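Single-structure report; data block below.
Every protein chain but one is kept in place in this view of the complex.
When the chains are written out, they are named A and B in that same order, and each has its own residue count from 1.
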Amino acid sequence: MSQVVNAGFPILTATAAVPAIGAILTAAVPAARRTAAKWLALLVSLVTLALAAIVLVGFEPGGDRYQFVESHSWIKDFGVRYELGVDGIGVALIALTALLIPFVVLAGWHDADPLETKSSRWRPTQGFFALILAVEAMVILSFEATDVFLFYILFEAMLIPMYFLIGGFGDRAHAGSDENAAAQRSYAAVKFLLYNLVGGLIMLAAVIGLYVVAGNFSLTEIAEARASGQLEMATNTERLLFLGFFFAFAVKAPLWPLHTWLPNAMGEATAPVAVLITAVVDKVGTFAMLRFCLGLFPEASKWATPVIITLALISIVYGALLAVGQRDIKRLIAYASISHFGFIIMGIFAMTSQGQSGATLYMVNHGISTAALMLVAGFLISRRGSRLIADYGGVQKVAPVLAGTFLIGGLATLSLPGLAPFVSEFLVLVGTFARYPVAGIIATTGIVLAALYTLVLYQRTMTGPVKEEVRAMPDLRVRELAVVAPLIALLIFLGVFPKPLTDIVNPAVTHTMSDVQQKDPAPEVEAAK
Amino acid sequence: MDNLIALLVAAPLLGAAVLLCGGRRLDKTGHWLGTLLAGLSFVIGAVLFADMVGKGAEDRALHQRLFSWVPVEGFQADIAFQLDQLSMTFVLLITGVGTLIHVYSIGYMEHDERRRRFFGYLNLFLAAMLLLVLADNYLLLYFGWEGVGLASYLLIGFWQHKPSAATAAKKAFLVNRVGDMGLSIAIMLMFTTFGTFAFGPVLSSTGESSEGMMTAIGLMLLLAACGKSAQVPLQSWLGDAMEGPTPVSALIHAATMVTAGVYLIVRSADIFNAAPDAQLAVTVVGAVTLLFGAIVGCAKDDIKKALAGSTMSQIGYMILAAGLGPIGYAFAIMHLVTHGFFKAGLFLGAGSVMHGMNDEVDMRKYGGLRKYMPVTFVTFGLGYLAIIGFPGLSGFFSKDKIIEAAFAKGGTEGWILGGVALLGAAITAYYMTRVMLLTFFGEKRWQPAPDPDKAPGVEPGIEVHPGEMPHPHESPRSMTIPMILLAVGSVGAGAFFGIGDRFVKWLEPVTKFEHGHPPIGAAAITSATVAVMVIGVTVAYLQYGRRPVPVVAPRGSLLTRAARRDLLQDDFNHIVLVRGGEHLTRSLVYVDHTLVDGVVNGTAASVGGLSGRLRKLQNGYARSYAVSMFGGTAVLIAATLLMRAV
């Protein structure tokens, strides 16, 4: 346990409790004090960030696998415990979540303001920020939970605030009429909910099955019992349980062909909520693959690997191709994310140190890069009131800073070296290639396609003659710059010096590799050092 | 001394950061800052060079390790630099020519309101290019490799409001990405084979792996080189890249960036030496591009595109030489350096001409300019003599050596490669004479300036008044001085390097060197080279010097028409890749909507239908509910009794 944190202080609970309490307080702010609610939400998210920073600093990479452990009995009869602990991967993702929420809050500052026709008794502003904080609390707690049942509850519960965020606060830049917009929005929200509920339901069956087989819900105990041979699972049982868990995570991640909810949800939600979906909530899916699928069912994971790698490859190429074919900026980014999630999943299941480190870094880097790109896209869309690429042109002439930041976000998306995603993408490619050369080579086509959809997007929106409708477009405001600049700085920093992150992640990856009892393929020739 | 290496990269990087983030405050001074930092980098390079010359040949290489870049289990990539003779050569070329072109741009971009940003991009390019040649491992090289790609993208598309420029920039980046795919696969292969991708360990243990693996890595590196150096089949972007401002064409698309492919191959010499098949592929690519570029160069009327064809062709020579193995590496680099001088000079001359001619690029609308732009004429003329290989000038020394080495390859291959190289020399003489005659000699064929709104191809750096006749004038001194310096290089560099094999000896510790033994005497080859050059010049003179030149290009033969369209490569790309890709993505969007989403929606609809039917059971009549209750109870009781009976 670290010196920074007083032993005994439940720091992990605190990181989740602060936003949870903040959510309640924000919701309780009187209707007329809208601005106060915004500042409160920002303050709470910053306090959470500070707590997450303490966890990050206090975490000892060389120490125990799970640190800051908290354990209390919860439902005695079923052996359910309130059990928290973080490994390097969890710490990295908690840091990512806590980092992004202040930007999401700041970027969404006006997204839930009342329309002029509404009265002063308008409350959704408070609701919007309260829901964002609620999502944050649940996501953070789900990264910390080492009890399968506790994780399951959070995994499902975070759907509720997300549902209201998507369905209740849509993108105001909508091509159709208001009713049409509302219909599309509720379609997207219901689709999101149903997909994830079905996944969750199947996972519930697997959770119960796991309890029947193992007799408790503790991740650490089960993994230990499995490793020491005390807990034998029949091959088929293990495979079925694995599939139950994996299906839920693959919906959330999302993996082809379970991806179709994401473009709808991201397209209809406001840009900050879209960031919340893809950069934060979806990461729970990939995180859980690493922690639960590989940790609890190593043999079944290896059994399923060929199929999963294939699906991930399809995701990479298919997502990128569909991104090329999109006409809507936000849907384009959504399909790009599907492609990137393919990389993450491929890295996880390549079962090499490089692949898994790369996948973990990818989760963090993708979060930052998508947030940068999506938030700038949101600023752009809010100016012109349209999501269609064809409605823009020549923006760089009137708003050079906006165009520049958009380009940097795009370059991060296409994994330009020097920006953070490159490091992770290359690690994933190398890690996959070492074990599955063909998959590695096919996946590299993803880097060409990524360049295609990003640059086409940039070209069509930002370059060329200035369109009449964008002529009066203002450049980024101070608040917007405050959102984008730190993200870009972080992208550059982590692209050149990712060591702080890899130091935290590496030991966790070593543990996972020993969970699945895999060694990296040795090089053919031992090169002269 | 070691610690200075990072400063080489840091100086222009600092410039890029300051200029790009600095905002309008720096509009007045930004270009000076950028030029100063480029010059600083050159000074550091010169200091390092002086230091290196003072040491023995074998211990000249310097290393500087900054920090570990990607520390992951079993995967070590460092930010670390290596400065040996090969890198040194490039450092001097890049910073030297780079600084000159910075100076030139001060005048050339004077009227552009975004000049500060232009200099920021130029500095960014310098930093990335220096990173590329200074890296001590392939991953860091890849960093620089993509970095120059980005800078090239930004600079080609500098006049972004021109759709053609934006498209050209995108195209350049995309085609380069295809090549980058090759580089990343090569790195992955190295990683699985050697467990590392640092130059030292990889290149010293090539013998321990199989030849097949080396061939695979070599071919992937060749793909990368094709993308960056505009070699067939990835050459299509270079012509379009001329949409960028002319200093960019001179620096990036003639002197430095496009030669990165040659650097990559020469740097990986040990891999290619262990893979004869890959070497053969390199020579074939070089030979094909050599002719391809030369033929395209003959047909273009746009002065910059004609020069771009020439660049392609000259890099073909370098690639060809690099594919010949130890007999050619040093000559490839030597030609690269001399080409850096004369081609940069030619481009700057072209820019100067355009500057004086209302940004007209069509050579058919020039003519007789030698009287109006004497300095440009002389410097351009010296560059011209250098590139066609006029005896005594720099192109003569470097190209002649390559032709000799090609013959020395031996066997039928040697004859074919040598023959192609000779033929290329003849065509070079032809198209360059054509450029020269059309531009500076003959009668004036000037046309009034087009309306910029109607002709979006006009470079907007300079004010153009529609309908005004051009009144050509010599360019300001900031533009002519760099041209003069480059002309001096074009004249003297070859003799300086070539006489006494000075350049070969300089590079020998890095690239090794074997004397080639051509089947015919070296003197015979040299005479043949001069002879074909004279033939090329004569043919061009007969065609363009003796007869008046029509302002509108005649229809021309089938080959001419094809060559004007880059030998139909673009049409092929457009039909197969662009159209095909559009169809593919559009049908995939349809599939995603109907099939993938449809399956799910269909499931939802059938569940909905089923529940609709089940809903009918809820008819609201209390008595029917009672019946089902009684029925259910009866069934339960019966089941219980039955279970008990069994």
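We take it that contacts are C-beta pairs under 8 Å (C-beta built on N, C-alpha and C of every residue); 3 or more make two chains touch, one makes a residue touch a chain.
In this text, contacts and distances are computed from a predicted model.
Student: What protein name does the UniProt record of the undisplayed chain give, "NADH-quinone oxidoreductase subunit K", "1,2-phenylacetyl-CoA epoxidase subunit B", "Amino acid ABC transporter membrane protein (PAAT family)" or "ATP-binding cassette domain-containing protein"?
Tutor: In UniProt, the chain that is not shown appears as "NADH-quinone oxidoreductase subunit K".
Student: Considering all chains of the complex, which shown ones does the missing chain contact?
Tutor: B
Student: Consider the whole complex, including the chain that is not shown, and state which of B:3, B:412 or B:618 touches that chain.
Tutor: B:618
Student: If the hidden chain were put back, which residues of chain B would touch it?
Tutor: Those residues of chain B that touch the unshown chain are 615, 618-623, 626-627, 630.
The criterion applied here is as follows: only the chains that are shown with their structure count from here on.
Student: Report the inter-chain centroid distance for chain A and chain B in whole angstrom, where each centroid is the mean of the CA atoms.
Tutor: 37
Student: List the residues on chain B that touch chain A in their complex, please.
Tutor: 20, 67-75, 79, 139, 142-143, 145-147, 150, 153, 157, 160-163, 165-167, 169-170, 173-174, 177-178, 180-181, 184-185, 187-189, 191-196, 200-202, 204-205, 208-209, 213, 581, 584-586, 588-589, 592, 596-597, 599-600, 604
Student: Touching residues of chain A toward chain B in the complex: what are they?
Tutor: Listed in rising order, the residues are 194-195, 256-257, 259-260, 318, 321-322, 324-326, 353-354, 357-358, 394, 396-397, 404, 411, 416-418, 422-423, 426-427, 429-430, 433-434, 437, 440-441, 444-445, 447-448, 451-452, 455-456, 459, 462-466, 496-499, 502-503, 506, 509-510, 520-529.
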